[in-house]
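Only one protein chain is missing from this complex, and each of the others stays in its spot.
Chain naming follows the written order as A and B, and within any one chain the residues start at number 1.
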Amino acid sequence: QTEVKIAYALAPDSHYGVAAQKWQDTVEAETDGKFTFRHFPSSALGGEREVIEGLQLGTVEATIVSTGTLSNFVPDTGVTDIPFLFRSLEHARHVLDGPIGQEILAKFDDAGLVAVAWGEQGFRHITNNRNPIETPEDLAGMKLRTMENPVHLAAFNALGAAPTPMAWPEVIGALQQGTIDGQENPLSVIVSAKLNEVQKYLTLSGHVYSPAMLLISKPFWEGLSDEDKAAFMDGAVQGAAAMRGFVDDVETSGVETLKERGMEVNTLSAEQKAAFRASVESAYEEYYDIYGKDLIDRISATE
Amino acid sequence: MRRLERLFVALNGAVVIAMLSSMALIVGANVALRYTTNHSLPWADEAARYLMIWMTFVGAGLALRWGGHVAITNLHDVLSTRSQQILRVVIVLILLIFFAFMVHVGLQYMDRARFQKTPAMRLSFLYVYAAMPVGFSLLIVHLLLIVGPFIRAGQYKQEEGDVNAISGAANG
């Protein structure tokens, strides 16, 4: 029996945990229990960047990570961070499961990693304590925690907000005490981190689509037989599907939960979103320089 | 030789001072900017963190010299002078092998991270991870410079002041 250590950042009952479990079940069923999985949830083996390095070294066999970290290893992954690029979950899934997504997965080979499938965290939305957000003007000067991600920073600067990169361990306390006004994350994270306890307004802005990725350690992968590889591949695809199912669920039930817990929720209409999209136009020039206008246009053109 | 050593120690110290000072200035400036201009420096967090990592490894050798790494001395205290000296030779040998090995593995790790970039400054991780081989090389040099008095009398720093200058301030 071979042990497969699988690491991820959130709890076992999160979308990460559900995907990891599905991955395990599928592989176990297809290989007659040749592999035993051991889960390391809740960043037990360190942050996402550290786990990916572990995959490269062969100390961890598999992981599911957000793409924020992955653009350190394969810069093209960052294209998915561009705001208002994806129109809907369906659009995003089509792009990532189609040729564009597969091309990016293939590039991980050069980074010493085997990227097997695209998972998903859902669209990112804004929460804050200052005011409901309906127009870009509502964001003016708002101290908003963002990830340390140049693409996001450029967008929020263009929108007139005051993006504040902050380490996640400090965020809840900073929201609680009012050091910052708000933050942005997928609903799955907003619900599981109970941000309603420290935030009043939720704006379903869907400003950025947040994918995830299922990866396997290359040294481990190279030691697998073709049948085993197929089983791991299939398991990853099933795991990703489970993750997307979870996200579909959260997109509806999560909003209800947060409303019940007392958050004031508003959804941006198509026209309102268009106004935001227009406000980040200046940042797009920057994105064209980094990722190429061609790639960005191809994504927009995908049905 | 003595003058060269003093220069080396002073230089090492100056670098460490510069690192801690810039960390404080960068983080301080970031807070000030948030309140005065409503903008944060996207690279502040990252720069301060990597400076801290560099400070740790570049400062480790000087800390060793000043006796700043806590050790347990119960065994020493019950031994005769002669046995103490033999024990200290053993310690020095273990440390030298360990430091050299860290340089070796640190270089490997550095090489692996060549193509990885930091998120905010887009700096190759090579420059971050270089802190470890550099720091452990410095540890080797500092250990060799104090090895005589250390083995003879168990002393760390010589002539520059109080032997227990920073001893022990480390563990909590």
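By definition in this document, contacts are C-beta pairs under 8 Å (C-beta built on N, C-alpha and C of every residue); 3 or more make two chains touch, one makes a residue touch a chain.
Keep in mind that, in the parts below, contacts and distances are computed from a predicted model.
The unshown chain of the complex is recorded in UniProt as "TRAP transporter large permease protein", chosen from "Formate C-acetyltransferase", "High-affinity zinc uptake system ATP-binding protein ZnuC", "TRAP transporter large permease protein" or "Acyl carrier protein".
Across the complete structure, the visible chains that the omitted chain touches are A, B.
Interface note for the absent chain: among A:21, A:157, A:179 or A:302, the touching residue is A:179. Residue positions on chain A in contact with the hidden chain: 5, 38, 40, 42, 44-47, 50, 53-54, 57-59, 166-167, 169-170, 172-174, 176-179, in rising order. By the touch rule set out above, chain B reaches the unshown chain at residues 13-14, 16-17, 19-21, 23-24, 27-28, 31, 45, 48-49, 52-53, 55-60, 62-64, 66, 68-76, 87-88, 90-91, 94-95, 98, 101-102, 105-106, 108-109, 112, 128-129, 132, 164-172.
Throughout what follows, only the chains that are shown with their structure count from here on.
Chain A and chain B have CA centres that are 37 Å apart. For chain A in complex with chain B, the residues that touch the partner chain are 53, 56-57, 68-69, 71-73, 75, 110-111, 141, 143, 147-150, 153, 157, 162-167.
Of all the residues in chain B, the ones that touch chain A in their complex are 34, 38-40, 42, 44-46, 112-113, 115-120, 122, 125.
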